[in-house]
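Omission of a single protein chain aside, the complex is shown with its protein chains in their original locations.
Should a chain be cited, it is by its letter among A, B and C, assigned in written order, with residues numbered from 1 in that chain.
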Amino acid sequence: MHSAPRLAFRHIGKRFPGVRALDDVGFSVRAGSVHGLLGENGAGKSTMMKILGGEYVPDDGEVAIDGQAVAFRGAADAIAAGVAVIHQELQYVPELSVMENLLLGRLPTRLGLVDRRRALAFVRDRLDALGVDLDPRAKLKQLSIGQRQMVEIVKAILRDATILALDEPTSSLSHRETEVLFRLVRDLRAQGKAMIYISHRLDEIFALCDAATIFRDGRKVADFDTLQGVSRETLVQRMVGRDIGDIWGYRPREHGPVRLSVQGVTSRAVPLPASFQVRAGEIVGFFGLVGAGRSELMRAVYGADRRLSGEVSVDGKAVRPTHIRDAIRLGLVFCPEDRKEDGIIGVRSVSENINISARRNHLVAGLFVNDRVEARTADTYIERLRIRTPNRRQEIRLLSGGNQQKAVLSRWLAEKNLRVLIVDEPTRGIDVGAKNEIYAVLYELAARGVAVVMISSELPEVLGVSDRVIAMSRGRIVAQFARGEASEERVLAAALPEGAAPSARQVTP
Amino acid sequence: SSGSNDQVKIGFVVKQPEEPWFQDEWKYAEQAAKEKGFTLVKIGAPDGGQVLTAIDNLKSQHAQGFIICTPDVKLGPSIVAKAKADGLKLMTVDDRLVDGAGQPLASVPHMGISATKIGEQVGQAIADEMKKRGWKPEDTGALRIAYDQLPTAKERTDGAVDALTAAGFPKANIVNAPEAKTDTENAFNAANIAITQNPTYKHWVAFGLNDEAVLGAVRAAEGRGFRASDMIGVGIGGSQSALNEFAKPEATGFFGSVLISPKRHGYETSINMYEWIKNGKAPPALTLTTGQLITRDNAAQVRKDMGL
Amino acid sequence: MTDTRATALGTTPDSPASRRRAMLWQMVDDYSLILIFVALFVVLSATVQYFFSWDNMAGLLLSVSQIGMVACTMMFCLASRDFDLSVGSTVAFAGVFCAIVANATGSVVVGVLAALVAGALVGLVNGAVIAKLRINALITTLATMEIVRGLAFISSHGQAVGVSNEAFFALGSASVAGLSVPVWITLGCFALFGVLLNKTIYGRNTLAIGGNPDAARLAGVAVDRVRIAIFLIQGLVAALAGVILASRMTSGQPNAGQGFELNVISACVLGGVSLMGGRATISGVIVGVLIMGTVQNAMSLMNIDAFYQYVVRGTILLIAVLVDQLKNRRQAR
Partner (left out) sequence: MTDTRATALGTTPDSPASRRRAMLWQMVDDYSLILIFVALFVVLSATVQYFFSWDNMAGLLLSVSQIGMVACTMMFCLASRDFDLSVGSTVAFAGVFCAIVANATGSVVVGVLAALVAGALVGLVNGAVIAKLRINALITTLATMEIVRGLAFISSHGQAVGVSNEAFFALGSASVAGLSVPVWITLGCFALFGVLLNKTIYGRNTLAIGGNPDAARLAGVAVDRVRIAIFLIQGLVAALAGVILASRMTSGQPNAGQGFELNVISACVLGGVSLMGGRATISGVIVGVLIMGTVQNAMSLMNIDAFYQYVVRGTILLIAVLVDQLKNRRQAR
């Protein structure tokens, strides 16, 4: 296994206004191997991949393929050189079909016209061969996020690239889809491809990667030729620069009276009535496979989707069905899962994104924004959640994915009159250190008497953080477990649609 | 619009349906229709393409003939050809069609007054009033509120310039003030700048393609301190804009307007066309009307005399 | 976002009946605008005298022929998330320029070719400035709209330019199989650009660029080149429309086509082309064009007062999109 590196980064440097994203970073990737890339949010991983994909031109240094320096002047150059990058922010065309997205830029033609039949046959063949279950004619906008992500992955694979970079490919994948992906990656490795794999889930790194590099603050802090014998703690320590003892840090709390009461709620996406309650100081974890309907249920509770029937109340006060502002005024808030579509306001500053909702509590004369208070709030959360940004005035779209997530979360933490916090996949795309911070924040809120609902697709996280676990399957609440009773097997067995054989995803951050 | 095929149906196509002038023409044509019992189809066609569409439309409705004021006289050959192809009798009003070489199409019966003629009348009226007030031409500037994009507008203002210079007004004192659009506000801005450029003149006169253009110039001059005694604006059309000025308690710089009778143009042409269709009596090949200057003093009387 | 997932995935097992119902609705949705138009057409045929006659239909088609041609290319432009205000000026300039060149050279063919090249050039400039210099399409084409209109006035001295060569008029007035040449050309454009949009790489790339420019670029689509091509073709077709208009009017007129751009864009948007890019169908555009033309035609036939025509036109426009919108309401969460 001692071949020369297929791909090498040499002394790469990249600056953005106010940010040094990469500073003299280099590492190399062998053919037939998967190279893990780790680091905190904003460490520069995605920037490196964009350089590899020809999107950015590095300020310093070079990329070399087979020892030969290459200078990509656009994505097309990278593609021509056999490089395929799967980006963290999915890049698909919602209105086009799976087939067209997969073959975008290289549709087959006959007599100048697109040969749909041949294209469909080709795509079907390849999908079958890869063991991926997708309808090639469905439009991308009709697919779940996980399926869209699968399309991205397949798109890269279909290009027959020799170098493949996957930037947090599993962040929205279901358990089964993740297994499909792992199998694909292992096959590709066997075919001798050089791959870079970015993830915040360390067990994925251990499961897949042959070697690894760790970035911190735009610099390389560690290289591992092999991950044999390397411990999880070592990686975490090198990534965040400190020890994180018990990642969950759970402490039992007293629970108060019922804060959030949901009775028989239905919506267009939640056809069967759902009911549950959460007490003050309680953290309830919602687990389910992707598509179980957790997000849809919570959207209906919040009023983001029209509630067709049922009652929602906070401290006994009813929340009207379509009035988000009502919910917020009563202290019920919801942090959505789709960061890009429903979360960030891209062209506005970090501070704006944090303060947009809470600002109504400190208006001057009921109309004027209190800039001083807002600046303080923003800075507090930037420091508290370690949001990596040059300053609070930076447009949020320029932040790394994980840091955007932290800012959106801050928006809700900043609510003064917070009584019920519903967070949907709060740690998606977030690094280990920051996860720890977020859990700490959740506990602190709970200790203050907030009722917390956390949706997560990571079972260990649900089990590690929740006082109570609710399992959903096919749009229904199917089981509840007190903290003591909840085990991976039991929760998973409940969440799986009957008949499907469980093989628990061993995810611990 | 109902009726059998032997009922007379006449189209009346105009280039600027929103203009008061054409509204009036239509009004009087309607009066003729009521008297004679034929159907009048009013269509606005602001550009060449729409003229052709309008003619097709008339054919579909089984009209037998139409009267048109075209947006561009050079459309002549195509309008004639289209009318012939669609089997419609054709008369023109206000603007006379010309052929490719710019010569009037004598074969098409026409009633109107040439744009140049009206312009000359305006120029003459201004020259007369200047003489009456005893202004020295050297001290007087003339605002030509220009909109040369529109051929009629150019002909009108050029006519005024010709008449003014013929009356001894120095050509150098004529200031071109092009307006970006043909509304009062744009005329105002154009005039305002022209006045800024020529701070030496003691008096101003103004003319343009219509009353609105002159009104803008008058307002601009007022803003710069030129009151009624230092300003002679003469518009074209005798529209409500002009009458509003005359109705004001104090005289303004809007001295007068050359009124053309929409009644003759609307009523007579329609009657002529009706006779032509019904009784085969061809209208006179050319009827030239004249404009008449109305001022504060005689506006009411003149309008009454014209039957307006 | 979440609405149609279930259908595509086919994981929620549907009964055949509900599936059929869903498919029916899908059809109604897809063709709702066509249905609206058909309803409008039937009502007008029944109530408005002379509306449903061959003469009137031929006239109606002729009246929308210029808009129809350019709507095809505007569809591409909007589908790629761009915008073009300069088409009206190009129509005018091409007509004038064609007449001038034809008069100067004595050859109609040379005149027409010169006008088409000039139009393509305007489009090329638009496209290059927008794609390469990355200037907002609205501002760019607003600027070229002014410039090209100016050129039309300058080159014609503000006067209509008559053409002496009779051969020129055939283009606009000759009639084949009962329909005039401009109508045939427009039908040809519908067919051509329909195929281009749906069946060629060019069309699919256009939709991809409009749907997500970054995704298209990252997939190796030559985004800049496609955008430039879109504008270039648009300029060419606008010039063609201008030449035909000049031929119909037997002269090139520098102030022709004012407000043309808004009509074309409205027809497209009415036809369901999204201003946010990525969504366009040729059938929608055709119907959009026809609705616009039909309403105007019917108003003339009904002898509606010029002032009231404004109100009627606006109201009908609103009603058409409103009815079309109902489907989205039904789909919404």
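Keep this in mind: a residue touches a chain if its C-beta (ideal position, glycine included) is under 8 Å from a C-beta of that chain, and two chains touch if they have at least 3 such contacts.
Since the structure is predicted, the reported quantities are computational estimates derived from the model, not experimental observations.
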Subject >> Touching residue (missing chain; options A:227, A:387 or A:494) >> reply: A:387
**OP:** Looking beyond the chains shown, say which of B:94, B:120, B:148 or B:268 touches the absent one.
**Re:** B:148
**OP:** Sort through C:139, C:170 or C:192 and give me the one touching the missing partner chain.
**Re:** C:139
Subject >> Selected residue (touches chain absent from view) among A:283, A:328 or A:446 >> reply: A:328
**OP:** Just the residue numbers, please: which parts of chain A touch the chain that's not shown?
**Re:** 17-20, 23, 40, 42, 56-57, 217-218, 241-242, 302, 304, 324-325, 328, 334, 336, 341-348, 352, 356-357, 359-360, 363, 367-369, 371, 382-383, 386-391, 411
Subject >> Residues of chain C (touch criterion as defined above) contacting the omitted chain >> reply: 129, 133-136, 138-140, 142-151, 153-154, 157-158, 262, 265-266, 269-270, 275, 306-311, 313-315, 317-318, 321-322, 325, 328-329
**OP:** For the chain that got dropped from the picture, name the residues of chain B it touches.
**Re:** 18-20, 23, 146-149, 176-178, 180-181, 183-185, 188-190, 192-194, 196-197, 199, 212, 215-216, 219, 222-224, 239-241, 243-245, 247-249
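As a convention for this text, only the chains that are shown with their structure count from here on.
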Original post:
How many angstrom lie between the CA centroids of chain A and chain C, rounded to a whole number?
Top reply: 42
Original post:
Approximately how many whole Å separate the CA-defined centres of chain A and chain B?
Top reply: 71
